[in-house]
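Here is chain A:
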Amino acid sequence: MNHQGEHGTMLKVTGLQKVYHGGAADVEAVRDLTFDLAEGELVCLVGPSGCGKTTLLKCIAGLMPPTSGTVELAGRPVTAPPPDMAVVFQEYGRSLFAWMTVRANVELPLKEKKLTRARRAELVAESLEAVGLTAFADAYPWQLSGGMQQRVAIARAIAYEPQVLLMDEPFAAVDAQTRADLEDLIRTIWRRMGVTVLFVTHDIDEAVYLGERVLVLSSSPTVVQDDITVDLPAERDQLTTRQDERFTELRARVYAEIQQAKNGAGSTPAGPDDHAGDGAAQASTAVH
Partner candidate 1 sequence: AQGASSEEDGGLTTLTAGVIPIVDVAPVYLGVEQGIFAEHGIDLRLESGSGGAAIVPGVISGEFDLGFSNLVSLIVAREEGLPLVTLSNGATTVGEQGADFGGVFVPADSPVESAADLEGATVAINNLNNIGDTTVRESVREAGGDPAAVEFLELPFPDMPAALETGQIDAVWAVEPFASIIRESGEREIASNFVDTHENLSVAAYFAAEPRVAEDPELFDELTAALEESLAYAEAHPDEVRSVITTYTEIDQSVIEELTLPRFPADIDTDSVQTLADLMVEDGLIDSEPDLDTLYR
Partner candidate 2 sequence: MTATSTDSRAPDPPAPARSPRRPARAGLGRPLLGAVGILALLGLWEAVPRLGVVSARYLPPATDVLAALGVRATTPGFWTAVGDTLAGWALGLAIAFTAAVVLGFTLGALPRIRAYTNSTVDFLRPIPSVALIPLAVLLYGTDLRSTLLLVVYACFWLIYIQVLYGVADVDPVAEQTARSYGLGRLARVRYVVWPTTLPYLMTGVRLAAAVALILSITAQLVIGSPGIGREIAVAQSSGAVESVYALIVATGALGVVINIGVRVLERRVLRWHTSVRGEATA
């Protein structure tokens, strides 16, 4: 499976394994992940709950050292958070600084980027506008609803104008309509700015609608179970695309994969054929 397209490889994950030693027993969150993202690609990542998506994202972001394997970004190995990468965390509430207003939260990374005041103001205004929170720029995060907090986190990421954007279930807390708007927003930004996006979601429709590819992770021991190319036209639209026949097909395929990932002992990064059901698999993350 080669998806590099015309661009070079942006992100290269090789044989990634992560074992948590924290608790009483060691937990192998990810067993062996190998995949790569071309520059400017938009890839969605789906997989059963607890299969290690967040772990993977944190390893890619350089926030955690993998137990073994490597992550390379634009050819250089990642050991610390690389510049020009933005992350939207699953725990959106805790990733906002309670002591800063919404505006300050969005502006802070820009300050670190040493942008001029005017440019910062512009970016902040634009991104807050994009997520529909202009009126709440001066509120504190804890004065916002869950979905609004999540949108602040998104605004912060897009205002940052990153080259690589990692998003961990970024639309989990917003309503259907807003979600659709934000999906379109992400695609617009992606197309306009050529940013490489790795997008974790549980919503299969969303994964297919958004991505150029969908990576399906198995349940643990976690490997890449499938890598599905989404051959829909680049120009997508909430109404027509979702009614497209190919969309429905892809959707069904991903759904089947996930179901299988959840039920089966996804052992090899293989196609959707060779799986034997094993109900206890979900419980098998703990390695002794």
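Candidate entries met the following condition: all candidates are chains of the complex that A comes from, given by their letters.
Heads up, the rule we're going with is that a contact is a pair of C-beta atoms (placed from the backbone, for glycine too) under 8 Å apart; a residue touches a chain by one contact, two chains touch by 3 or more; residues count from 1.
Please read these numbers as outputs of a predicted model, since none were measured by experiment.
This complex places chain A in touch with one candidate out of 1 or 2, and it is 2.
Note for the complex: chain A touches candidate 2 at residues 58, 61-63, 80-81, 83-87, 89, 91, 94-100, 108-109, 111-113, 134-135, 140, 142, 156, 160.
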